[in-house]
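Got a structure for you, written out below as structure tokens; questions coming shortly.
For this view, one protein chain was removed and the others were kept in their places.
A and B are the chain letters, set down in written order, and residue numbers restart from 1 in every chain.
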Amino acid sequence: MGNLFNNYEEACAIILFGIGFTTLLLHRNMIKKIIGFSMMDSAIYLFLAAKGYIAGRKAPIVVSVSVTALMLALTVRLYRRYHTLDIDEITMQARREEA
Amino acid sequence: MELLNIMLLVFILVCAVSVSLTKDLLTSLIIFMSQSLAMAVIWILLESPDLAITEAAVGAGVTSLLMFVTLKKIHAIKEDPKDGETKE
Partner (left out) sequence: MAKQRNDYENSWFPRLQRWIAQGGTRLSDQMTEELSEASDAHRVLSAEDVARREVEQAVHQLEIQEHEAALYERAHQWGRTKGAKLIRAFYAVLAVLMCVSVIAVLLTTVSNLPSFGGENNPINNEVSQRYIEKGLQETGAVNIVAGMILDYRAFDTLGESHVLFIAACAVMILLRLSDSGDPRQLSRERMEAEANDRLYEPKNDIILQRVAGILVPIIMLFGVYVLFNGHLGPGGGFSGGAVIGAGLILYLNAYGFAATERFFTIKTFRAVSFIALAFYALAKSYSFFCGANHLNSGIGLGTPGDIFSSGLILYLNIAVGMVVACTMYAFYTLFRKGDM
């Protein structure tokens, strides 16, 4: 088990990353996927800060809001086009329109 | 301080699991917002106050606000005075 209980911060960051990844894969609704993606972002920053490096970065959190905003803008456009947020439905409609 | 650290981390993990398991979209957004708030306190305990200010302003503020506005644009919030539930 090594240092697992001494490094509980990094372990929690990894578990948070895993939960975010599961949310990204499991749900079919786009908004839940975006929330999972944002949780993965936060987990990575937590891991890096817990390792602690001198070149302290306050920028990454602001960059993650840019990524989230871009994904939400794409979701709004997808909704206007297909009138649903279910990723299975969107894929099937897109394939039918193309065939 | 160790105890506060551990409690906040457990709170974040519980919030993350409940975001995934909630069926209601509005509820999961509010839980996500409170998770960002707990993250802001953790940044202070990890001795990076710059990250704490930015996370409080951006994570618990702008990101969640953008998601609320997106929910409104996809007609997911209904004006139902009876039970105020939203789309799945």
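The rule we apply is simple: contacts are C-beta pairs under 8 Å (C-beta built on N, C-alpha and C of every residue); 3 or more make two chains touch, one makes a residue touch a chain.
Note that this is a predicted model, so its numbers are computed, not measured.
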**Message:** Need the list of shown chains touched by the one chain that isn't shown.
**Reply:** A, B
**Fill in**
Residue positions on chain A contacting the omitted chain are 1-4, 6-11, 14-15, 17-18, 21-22, 25-26, 50-59, 61-63, 65-67, 69-70, 72-74, 76-77, 83-84, 86, 88-89, 92-99
**Touch residues of chain B, complete complex, unshown partner** = 48-50, 52-54, 57-58, 61-62, 65-66, 69-70, 72-73, 75, 77-79, 87
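Following the convention adopted for this analysis, only the chains that are shown with their structure count from here on.
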**Message:** Roughly how far is chain A from chain B, centre to centre by C-alpha average, rounded to an integer in Å?
**Reply:** 13
**Asked** Which residues, counting only chain B, touch chain A once they are in their complex?
**Response** 5-6, 9, 12-13, 16-17, 19-20, 25, 28-29, 32, 35-36, 39, 42-43, 46, 48, 50-51, 54-55, 58-59, 62-63, 66-67, 70-71, 73-74, 88
**Request:** Spell out the residues on chain A that touch chain B in their complex, using ranges where they run on.
**Result:** 8-9, 12, 15-16, 19-20, 22-23, 26-27, 29, 31-32, 34-36, 38-39, 42, 45-46, 49-50, 52, 56-58, 61-62, 64-65, 68-69, 72, 75-76, 79, 85
